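Excluded from the complex is one protein chain; the other protein chains are retained at their positions.
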Amino acid sequence: MTALAWVGASLVALGVPFFLLGTLGLLRFPDVFTRLHALAKADNVGLGLVCFGLGLHSGSLAHALKLALIWLLMVIASAVGAGLVARAAIARGVKPWGV
Amino acid sequence: MNELFIAIVLVLLGNITVGLWRVMRGPTAADRMLAAETFSTSTVAIVLILATVTGRGALVDVALVFALLAALAVVTFVSRAWPDIGEETARGGGGPKP
Partner (left out) sequence: MALRTLSRLHSFLRRRTRGVGVFERIVAYAILWWILTEGDVRSLAFGIPAIAAAALINPFAPGGPRAWRLARGGPFFAVFAWLSVRSAVDVAARVIRPARPIDPAVVDYPWRLQSGSARQFMANLINLMPGTLTIDPGEQLLVLHVLGGKERALSGIRRLEERVAGLFGEEIPAHE
């Protein structure tokens, strides 16, 4: 087992808390907008760490780049998706909490 | 190393299960959609880790397709599946501000 593989595995493990805290935000935050904040930010960094870690772990450049591509697609999907949901929520009369 | 990866997969699966609570509670359709969106992110992570553990490269392509579908799912939801304007007004809040 090489050192690179261990660094990769630790990065994957480091991504897990972000997933957990994203879900905790989904449960604890009071309205759809604050929940969007929690998800769009925490989950992407969690997935980024998992992809980066697995890429290092594999030790292959092409594989690492493919994982980076998947991460990029998810980031674009969730950034655009968060904006669309927020806009649609306002248009449908959902009032932001605490404003 | 594989034990660590399997443990991580189990934690992420547990994370999805906890998130189901938000799908049940709502209160708006968007809240349910958000929970479903976290599932797709976690699923991509789980599939990628399993690809490494099992050594099946094809699973990476499965994750790629999931990532592409995630974008479509939100767009479809916002443009088609969400109930009409005005319907959520009564249910949007999350209780009074403390």
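Letters A and B mark the chains as written, and numbering starts fresh at 1 in each.
Definition applied: a contact is a pair of C-beta atoms (placed from the backbone, for glycine too) under 8 Å apart; a residue touches a chain by one contact, two chains touch by 3 or more.
No experiment lies behind these values; they were computed from the predicted model shown.
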{"item": "Which of A:L11, A:V50 or A:A82 contacts the chain that the document leaves out", "value": "A:A82"}
{"item": "Residue ranges of subunit A at the interface with the undisplayed chain", "value": "17-18, 21, 24-25, 28-30, 33-34, 36-38, 40-42, 44-46, 48, 60, 62-63, 65-66, 69, 75-76, 78-80, 82-83, 86-87, 90, 96-99"}
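The rule is simple: only the chains that are shown with their structure count from here on.
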{"item": "For subunit A paired with subunit B, centre-to-centre distance based on mean C-alpha positions, whole Å", "value": "10"}
{"item": "Complex contacts: residues of subunit B adjacent to subunit A", "value": "1, 4-5, 8, 11-12, 15, 18-19, 21-22, 28, 30-31, 33-35, 37-38, 40-42, 44-45, 48-49, 52, 60, 63-64, 67-68, 70-71, 74-75, 77-78, 82-89, 92-95, 97"}
{"item": "Partner subunit B, residues of subunit A touching it in the complex", "value": "1, 5-6, 9, 12-13, 15-16, 19-20, 22-23, 26-27, 29-32, 35-36, 39, 43-44, 46-47, 50-51, 54, 57-58, 63, 66-67, 69-70, 73-74, 76-78, 80-81, 84-85, 87-89, 91-95, 97-98"}
